[in-house]
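A protein chain is absent from this complex, but the other protein chains hold their places.
A and B label the chains in the order they appear, each numbered from 1.
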Amino acid sequence: MINEMFENVNLLQKGLDAAWTRNGVIMNNIANVDTANFKSSSVTFESAMKQALSEDEIKFEAKTTRPEHYDFSDSAAEDVSPTVVTDTDTDYRMDGNNVDIDYESTELAKNTLWYYELSEQVSSEFSKLKTAISG
Amino acid sequence: MGFLSSIDISGSALTAQRLRMDVISNNIANAETAETENGEPYRRKVCVLSERRSFSSVLGDQIGSGVKVSEITEDDSDFELEYDPDNPLANAEGYVQMPNVDEIEEIIDLMEATRSYEANVTAMNATKSMAIKALEIGG
Partner (left out) sequence: MAINAVSGAVSGVGGISASQSTAQTSGSGFSNILTDAINDIEQTETEANEANEALLTGESDDLHTAIIAAQKAEIAVSYAVQIRNRVLESYNTVMNMQV
């Protein structure tokens, strides 16, 4: 019962984990903006999650025609985790460093706001649950 | 990985860039030093930056741990020659060897180091505000 209650929270928490990982990667990119031969990295997550959720939707539709209760642990969304990808394709400067500080700065801003938004949603989920429980 | 160790990533950059700024300032300060203890003019110093890797990070070592100044080397390029026959250090042709420091280049480097420093301060502040926001979860 608890797992069903916290379905949304668990998904949002995955987003928070991904945003945190991405923050670490962006910070490392910015820290190494002047390091010779350093290649920047990024974090993929959203597209994998989108894929998993649409797979789940298809699975859901199949399950609602059957009497078995839906089991969240079957969902593909639960297995999605953030992946760190190093960008070895672009050569940006003469010292072999391909960090674009302006790009990283905008990514930092976007990611921070994403983290804020996810936190807000988690808070809102929790207060909905608390209201539902205590009437 | 320690608590909020991601902030250490930016912290390492602040340390490294500050050291780099010190080295550049030293170059600028000694741009006219024609004679040092070893008899030669001041030789330009350069900071070599390299990525710091921690082996205990949560995602294996996929996320680097920032940057460090791995060494401070001397610039091997030739000394400048300045025509100054009245100078006691002048050679037979009247030229004095001067440090291989190009002040304009150093100032540009200094501006770059400052800009990197600021970008890392911004990154650190972003992380801090994210963490504070997380504390507000659940009211």
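The working rule: contacts are C-beta pairs under 8 Å (C-beta built on N, C-alpha and C of every residue); 3 or more make two chains touch, one makes a residue touch a chain.
Keep in mind that this is a model prediction, so the values were computed, not measured.
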Identified contact with the non-displayed chain, of A:36, A:53, A:76 or A:129: A:129
Touching the absent chain when the full complex is considered, from A:9, A:36, A:76 or A:101: A:9
Residues of chain B in contact with the chain not shown: 1-6, 58, 131, 134-135, 137-138
Contacts of chain A with the absent chain, listed as residue ranges: 1-2, 5-6, 9, 13, 16-17, 20, 24, 119, 122, 126, 129-130, 133-134
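As a convention for this text, only the chains that are shown with their structure count from here on.
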Approximate Å spacing (C-alpha centroids) for the pair chain A, chain B: 35
Contacting residues of chain B [partner chain A, same complex]: 6, 9-10, 12-13, 16-17, 20, 48-51, 59, 62-67, 112-113, 115-116, 119-120, 122-124, 126-127, 129-130, 133-134, 136-139
Chain B contact footprint on chain A (complex, rising order): 16, 19-21, 23-28, 30-36, 38, 41, 84, 101, 104-105, 108-109, 112, 115-116, 119, 122-123, 126-127
